[in-house]
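One structure, pasted below without further comment.
Note that one protein chain of the assembly has been removed; the remaining protein chains are unaltered in position.
Chain nomenclature is as follows: A and B, assigned in order of appearance, with residue numbering initiated at 1 for each chain independently.
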Amino acid sequence: MTDLTRLSAAQLAEKLTSREVSAVEAVQAHLDRIGEVDRAINAFLHVNTDEALLVASEVDKERSLGDAMHPLAGVPIAVKDLIVTKGQPTTAGSKILEGWHSPYDATVVRRLRDAKMPILGKTNLDEFAMGSSTEHSAYGPTRNPWDLDRIPGGSGGGSAAAVAAFEAPLALGTDTGGSIRQPGAVTGTVGVKPTYGGVSRYGAIAMASSLDQIGPVTRTVLDSALLHEVIGGHDPHDSTSLTDPVGALVEAARNADVKGLRIGVIKELQGEGYQDGVQARFTEALDLLRQAGADVVEVSCPNFRYALGAYYLIMPSEASSNLAKYDGVRFGLRVVPDGAPTIERVMGATRAAGFGDEVKRRIILGTYALSAGYYDAYYGSAQKVRTLIQRDFDAAFTQADVLISPTAPTTAFKLGEKLDDPLAMYLNDVATIPANMAGVPGISVPGGLADGLPVGIQFLAPARQDARLYRAGAALEALLEDTWGGPLLAQAPEIGGGK
Amino acid sequence: MPEITREDVAHLARLAHIDMSAEELDRMTGELSVIVDSIKTVSEVAGDDVPATSHPIPLSNVYRDDVIGETLSNEEALSGAPDNADGRFKVPAILDGE
């Protein structure tokens, strides 16, 4: 029998619909795989065995009765532990939420439940999604399935690694500055950051409200489109949610074709600072697209060079306020110092013990950027830079239908390599941040290997034009897989035992 | 832009309600100085004529009808509380001593 964990979500869905495979079998195969490899990978913080099997058995029962089912019913999924789920713990990768159970479901989780997709469990992340390596998790780092000594990217390293290691066919991530796309790039998987407002943020634990967005983490572009259509669309619980229909994303992925598509190469997001192997794969991808009939042009976005700096003012500012609620009063950790401490002292001690270094760094930075006397120079200026970045995008999209760049400047680095150098860590997001600043959608697709490690290629589209990402992404995926003779992940090494 | 000092960091830590040891303050001051130094160009980029963008996708007038919805039960509300009494969240004294 085929190894069910090797199938794409679309393939598995077909076998489930035709009742060739039962949902219980599909879920069990993935639970078994998690049991085999997750000791080595540490992608999961919580495995939801009983509930996943229960939902699967319900799907099988309903399907046997001939009930109309969602096409992805019974296809299991992993959820980043930044997204709240009733009946399972949600930690945000932080000690401060250890053991906390949400009394409500995130809107995206509710939609997964409505589609009867069994939730395999919650995946690891940098604490409160703050990081680019998943090393800032309070529950130990996740390892890259391509090389267990390397990071899987971040903050959504758990979701990307789970999908890359065949522990789940689908996962949800969140992307504030690249936390879906950069892990996708370094693990050889597909990651999508939808248009801001395209997927409800209700129930996604906020880092930076004006930048955060939930999106799909998968092994194929089509699978991302399928999942995007499940989770996308208007939600009255999120004031920033768009009322536009989700769009024909699956259709775009199925009818991939770049003939006549104008693809803009962003001058500022390549060359210096980009690893040679990354640049080489990027250039090859451009050649392939050109050969397939795309109109590849160069565009300039001069203000992108300020994006990282502006991001590191806006993101921590919003985060410093969003994370104020973790104070030991209503939920989560409470640390009581000796003596008869006041609530002020309990809050100070709780937050000192409950937050890790990177979170504290960003809270202090954000507090600084918002404080009296600095607001205009920092937060105010950063918001103006945001306008300039949007203008760059607007101008570029008059010349091109989609933009293209490497997703990350380097392949996966070694664990610990950048842990003591926050600035070097922040540079990983240099190519992904502009999309968050402007709210435009982006996708990372596998672009091949450099020194045996995956490289990601990023497409960006105008706001509300997510379908273009699926069209271009699926086309490049097909062109590259022809040259590789199959999916990139087929080349990944078999994962050994625990470390 | 002025240098970020250890006193600044101590003040910010108080504002943010995060206790910090002397060593932490020293380390954080060094790290923040490097970060602030690297991002300070942001304040010089945009002129007064450039408007600020607070929301990436401009929307306005998003409202809810004034209709009562589902609420949490008292048990659900208190389910995550570190301490509670009498149906309410219990917190240590707000003021010090007498």
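What we mean here is this: a residue touches a chain if its C-beta (ideal position, glycine included) is under 8 Å from a C-beta of that chain, and two chains touch if they have at least 3 such contacts.
Rule of thumb we're sticking to: contacts and distances are computed from a predicted model.
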item	value
Protein name (UniProt record) of the chain left out of view, among "Carbohydrate ABC transporter permease", "Aspartyl/glutamyl-tRNA(Asn/Gln) amidotransferase subunit B", "Cysteine desulfurase" or "Extracellular solute-binding protein"	"Aspartyl/glutamyl-tRNA(Asn/Gln) amidotransferase subunit B"
Contact list for the unshown chain, restricted to visible chains	A, B
Contact residue for the chain not shown (choose from A:Asn124, A:Ser210 or A:Asn303)	A:Ser210
Sole residue of A:Trp146, A:Phe166, A:Phe331 or A:Tyr426 that reaches the chain not shown, by the stated touch rule	A:Phe331
Residues of chain A (touch criterion as defined above) contacting the omitted chain	83-84, 90, 92, 97, 100, 102-104, 106, 201-206, 208-210, 236-240, 317-318, 320-321, 324-325, 327, 329-331, 343-344, 347, 367, 370-372, 375, 379
Residue numbers in chain B that touch the chain omitted from display	11, 14-15, 17, 54-55, 58-74, 77-78, 80, 85-95, 98
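Please note the rule applied: only the chains that are shown with their structure count from here on.
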item	value
Length of the line joining the C-alpha centres of chain A and chain B, rounded to whole Å	24
Chain B partner contacts - residues on chain A that touch it in the complex	100-101, 103, 195-197, 210-211, 236, 239-240, 242, 303, 306, 308-310, 312-313, 320, 324, 327-334, 336, 340-344, 346-349, 351-352, 355, 360-361, 363-365, 367-368, 371, 377-378, 380-388, 390, 422-423, 436-440, 463
In the complex, chain B residues that touch chain A	1, 4, 8-9, 12-13, 15-20, 28, 31-32, 34-36, 38-46, 50-57, 59, 62, 64, 72, 76-77, 79-83, 89, 91-97
